[in-house]
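Can you read through this structure? Questions will come right after.
A single protein chain has been omitted; all remaining protein chains appear in their positions.
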Amino acid sequence: MGDNYVISEIEKDHILFLLEQNKRSDNRELNQIREVNIETHYVGKAEGSAVVTLGDTKLIVGVKAILGSPFPDTPNTGVITISAELSPLASPYFEIGPPSNAAIELARVTDRAIRESHCIDLSKLCIVPEKSVWILFIDFYILNDAGNLFDAATLGAIAALATAKIPKTKVGEDGVVEVLEEKEPLKIDHYPVSVTSYKVGKFNIFDANFKEERVSNSRLTFGFDEDDHIVSVQKGRQGVYTPEEIKKILRESLLVSKTLRKELMKALSKK
Amino acid sequence: MGDNYVISEIEKDHILFLLEQNKRSDNRELNQIREVNIETHYVGKAEGSAVVTLGDTKLIVGVKAILGSPFPDTPNTGVITISAELSPLASPYFEIGPPSNAAIELARVTDRAIRESHCIDLSKLCIVPEKSVWILFIDFYILNDAGNLFDAATLGAIAALATAKIPKTKVGEDGVVEVLEEKEPLKIDHYPVSVTSYKVGKFNIFDANFKEERVSNSRLTFGFDEDDHIVSVQKGRQGVYTPEEIKKILRESLLVSKTLRKELMKALSKK
Amino acid sequence: MGDNYVISEIEKDHILFLLEQNKRSDNRELNQIREVNIETHYVGKAEGSAVVTLGDTKLIVGVKAILGSPFPDTPNTGVITISAELSPLASPYFEIGPPSNAAIELARVTDRAIRESHCIDLSKLCIVPEKSVWILFIDFYILNDAGNLFDAATLGAIAALATAKIPKTKVGEDGVVEVLEEKEPLKIDHYPVSVTSYKVGKFNIFDANFKEERVSNSRLTFGFDEDDHIVSVQKGRQGVYTPEEIKKILRESLLVSKTLRKELMKALSKK
Amino acid sequence: MAGDGTVQLIDEKGKRVDGRDLDELRPLSIKIGVLKNADGSAEIRMGKNIIVAAVYGPRELHPKHRALPDRALIQCFYRMATFSVNDRKSPAPSRREKEISMILADSLSSVVLTEKYPRTAIDVYMQVLQADGGTRCASLIAASVALADAGVPMRGIVSSVAAGLINDKVALDLYDLEDQKGSGDMPLAYAPTLDEISLLQLDGIFTIDQFEESLDLAVKGAKEIFEIQKNALKQKYTDIRADVKEVPKAEAKEVPKAEAKEVPKAEAKEEPKA
Amino acid sequence: MAGDGTVQLIDEKGKRVDGRDLDELRPLSIKIGVLKNADGSAEIRMGKNIIVAAVYGPRELHPKHRALPDRALIQCFYRMATFSVNDRKSPAPSRREKEISMILADSLSSVVLTEKYPRTAIDVYMQVLQADGGTRCASLIAASVALADAGVPMRGIVSSVAAGLINDKVALDLYDLEDQKGSGDMPLAYAPTLDEISLLQLDGIFTIDQFEESLDLAVKGAKEIFEIQKNALKQKYTDIRADVKEVPKAEAKEVPKAEAKEVPKAEAKEEPKA
Partner (left out) sequence: MAGDGTVQLIDEKGKRVDGRDLDELRPLSIKIGVLKNADGSAEIRMGKNIIVAAVYGPRELHPKHRALPDRALIQCFYRMATFSVNDRKSPAPSRREKEISMILADSLSSVVLTEKYPRTAIDVYMQVLQADGGTRCASLIAASVALADAGVPMRGIVSSVAAGLINDKVALDLYDLEDQKGSGDMPLAYAPTLDEISLLQLDGIFTIDQFEESLDLAVKGAKEIFEIQKNALKQKYTDIRADVKEVPKAEAKEVPKAEAKEVPKAEAKEEPKA
């Protein structure tokens, strides 16, 4: 992200020097993730919310449900829309203004994991076909960028959705939708997680911190559901992979996904 | 306003030097306002309009009434919306582009005086609850900025409203609203005026001209209705006041409000 | 267009030197147009489309028909809306961003020729008065700017319209408009063409190429229908004309319009 | 031009709906120097049009890379107030306002001696307070005298008016109703002392003859308006001379006197031509 | 203030709907240093308000032409999360957010020793995560301590709270419901050690007496909040001293120690005044 940050050659060499010895600057294994914390029900005015910390990375996700019209070509399904704000609050390298390319990519890649995993049956968000459906706005605010926003964002999105409660509705004889006081949880059918590796020199490391991200050549994000399906992929940055390398990273990423999903389910079991 | 205007130290010292002797550069008393002129019915295509001059400060306000839907949470009330354009026509320190912070503040502070004084009973702007209400657009264009736009703007807004005529309407059996040829005046329940003082050194002066504004540390605007209620306050700029200072200025402002309202009512009596 | 292009004095002198001898740098007569090619049915997903080449100038026009509401003051007529994109693909002097003034002028001048010629009877685009009409979006993309975009654009617009097919519709008893599979051609009542001359020194030349445009002082565009009516005029750039000069150019332009319309009708006869 | 020509816009006596003859201008008044901050300004009333024009400059141009190395850049900003028309206009500048701004700048650039102020901007703001047809012409009339009021040296004064078609007849200076119900409108800008057309637009359906007749009529109208512009300027300078305390702006500015005077002189000399 | 005064907001015992007395603040907690990247930061919870403030700077200002030759420019960005309110807020900054950002910057500028860092920017970001009435005051409370956390030298600490009218009585620190159903709200910012009001707004209908009573009550409330701000800062510095390994941010920054210490010193000295 932060396009105006230039890491010093010395730092870069140091990170690479450690990797040659299979070490990382914060003493982790190459595929070891930082401490994860997921706090749900953070914001009472949102239908669902979660604050995720991944090491020093911190973000908040809120879900708002608004009644609206479906798209004409999908009259029987609700709508999910995801946006991300990389506020300059979170990093000296973010700037005030309309969503940057980095914010757009973050939102769209997270969207892909959530949407393609079919974690929510959008047809259940339909109230009156062609007329009235729930629109779920899932909005991220990055509070501190210390690397690996992609995986933190997906954790936050699914945690906020899984703990969200949506008002019940009643459709009158005249077809008018009444929103009731009583709320019910969203039904979650799948629990996608996202696993991102960064390639630094010839090494692929997971849950990279900010400096590791900066010295990396490429980024590779896999979204997995709990049945080991791949539901999304995004390769980022100007570096490259051989096909064999990608297959190898895929298997490593799958392992990491198990750890992340365990943390997710642990947090959700407390809800 | 004009953020790129720097007044010379000599001019600043001169203004302060005069104030020490209880004088102003244009020979006014510290609480004396400049000559006021309010010309209504200026623009025939607007429902109401007023050109206000306050010394060399000049602005025009137009009111347009448009049929629209009420806000869902206030289904029985019409809508007032105020905007201000600080056109570069009016000052070498205004710039072309989207509304500046100064324009936003001017519109919002005027809005507060108009709205909070309940000068117009918004429920009378409702035609069909939930469906159809009048939206009053009150738009300012500054033509010449020679200081104290806030007070001139409020004078203009209330004068334009008080001389506005809104079409009568007829609601058909099918609920369709028909706009008739015949027009009727808006009923005005209160006549708020805004009084702004500027603090220069330790002196508080009223109806500041452009240079006085520039050398001032703080700005304090009170909105008063005709029953001596305070309906709006806005403190501006980086200077400060003690609580006692504010109470003192309040009483001086109240006196000035009488003068301004007299001018207002004089202009309206000619309508 | 391209406001940051400065032609060298030598090139300018050379062009003028040739004109003094009644010659142009590409060996054309002063009123001779470059080779015209009009290819219709280029884009199957558009209702109509045309690629126009005029020498090295190349642009594409697409027409999309969308069901929408009429303007309240013209409840019985469809809508035409024209936009032009001067993509930086087409010239090193175009820039990324919102439509430039040049793009706006190109769209609006083309719009005038199309609209004022009444080439399409807009009342025939009305399906249900006040409710449902066809909106024709005519969008230009310049692919290579080698001069005289105005005349190429009008050729493209009329060619795209004349070869467009719009879906038939059926209005149900409930007033709902159904769009059918079957399509029918738009009926074209007139075939406007645009003829632009550029004044270089004291000479008026037609179908100017890019360098000729750059050295010119003024531009004069006439839109003509097939009955020799003038349906649009636009004078551009900072140069001037005497009234007599304009009358003279008018007659020359009318002659050129015949040639251009012949090319247009030739292309349309192949449709 | 939404007109279908079926509305009766000329009565049996050849009078228009507002009582004018076909070749008659609307009532036109110009007040110069109406805005204190501007270097030059004017308010024009033409029919029910009310338009204020202000000139700032020559002054520094921002951003600087847009400056022209050999001359001043004339920038025009033509804007309509939200309440100037029957329906409320959106406050954002429309494509129409942008196009008009551009052609007004081109027209004024044709007479201003821009080469005297390289690398500067001369900014002309025109605010339409009430619109009644022909606003671009009225704006140009006001802008021309505001430029003179600002002491900007010019080769001549641009005047402007439209001719158009109502009930298939050529008429001068269409107002709102005629503009809407008529079948053609042709705004023109013309500097009488120079015999130069610097703005020409048209929409509608004109025969070649109607076009030429319109052109001649608009040129004639522009010449009449030019006299009103001159009188307004003379009036302003007379007023100034009467009031010895007030320093004329043209002198207060850095423009050398010789140049500031160039405008009236040029007009005086070339008047016989008009 | 949409309130018509008809909703019962005070019970027969003089208690408010949330059980508070008229002159009682909401529960208020401040956590300092919650964001690692920022030079200073704080999270405030005041009633159900949750707001995070971050300070970056003094640092280079972009674009450079906005820099002030003789002092730092304090820039505030007050923003509400889309999910912080009952209806989803549009993500684009509203006019309200822009106005509030401006007056918050003015308030903070009154205490920061901006002249120590000419040509730089001190950027203060305030993100409202949940809104419950009085967010501008709560944001200012958090921003003040975040500035101190960043080691920015200040003449004093700005505190802030609103007073308002519910059922025609003056009450302290209105929450959402009271803000909506009450008949007046008056946010104020006040630096107790300096006896300076640096922000004052009001909407509603106040008599002169009610205004003065509100002013006094808000000043009193601000003094109480100031104690909480000081305690939070002390707690943070105690924590740091306990943890010898962690270098306090104030030192890590290029701000000279003497200046960084100026804040607690100034407060200690001027406390008797409060």
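Letters are used for the chains, namely A, B, C, D and E, taken in the order the chains are written, and counting of residues starts over at 1 for each.
Keep in mind that, in the parts below, a contact is a pair of C-beta atoms (placed from the backbone, for glycine too) under 8 Å apart; a residue touches a chain by one contact, two chains touch by 3 or more.
As the structure is a computational prediction, the values presented were derived from the model and not from experiment.
Chemist: Let's see if you follow the contact definition: name the visible chains touching the chain that is missing.
Modeler: Touch partners of the hidden chain, whole complex considered, are A, C.
Chemist: Looking at C:43, C:254 or C:268, which makes contact with the chain not pictured?
Modeler: Answering carefully, the residue with contact to the hidden chain is C:43.
Chemist: Please pick, from A:54, A:90 or A:107, the residue that touches the omitted chain in the full complex.
Modeler: Result: among the candidates, A:107 touches the missing chain.
Chemist: Based on the whole complex, identify which of A:168, A:229 or A:258 touches the chain you can't see.
Modeler: A:229
Chemist: Looking at A:74, A:169 or A:259, which makes contact with the chain not pictured?
Modeler: A:74
Chemist: Residue by residue, what part of subunit A touches the chain that was omitted?
Modeler: Residues 74, 99, 101, 104-105, 107-108, 112, 115-118, 220, 225, 228-243, 246-247, 250-251, 254 of subunit A touch the chain that is not shown.
Chemist: Spell out, residue by residue, where the missing chain touches subunit C.
Modeler: Per the touch rule, subunit C residues meeting the hidden chain are 42-46, 49, 56, 58, 60, 62-64, 66, 83, 85, 87-92, 96, 137, 139, 141, 143-146.
Definition applied: only the chains that are shown with their structure count from here on.
Chemist: Give the chains in contact with both subunit A and subunit E, ordered by label.
Modeler: none
Chemist: Please flag the chain sitting at the greatest distance from subunit D, going by CA centroids.
Modeler: Farthest by centroid: A.
Chemist: Based on mean C-alpha positions, I'd like to know which chain lies farthest from subunit E.
Modeler: When every chain centre is compared against subunit E, the largest gap points to C.
Chemist: With centres defined as the mean C-alpha position, give me the subunit C-subunit D separation in Å.
Modeler: The mean C-alpha positions of subunit C and subunit D differ by 29 Å.
Chemist: So how far apart, in whole Å, are subunit A and subunit C when each is placed at the average of its C-alpha atoms?
Modeler: Once rounded, the distance between the two centres reads 48 Å.
Chemist: If each chain is a dot and touching chains are joined, what shape do you get: line, ring, star, complete or other?
Modeler: It is a line, because the chains touch in a row without closing up.
Chemist: Spell out all pairs of chains that touch, sorted by label.
Modeler: Final set of chain pairs in contact is A-E, B-D, B-E, C-D.
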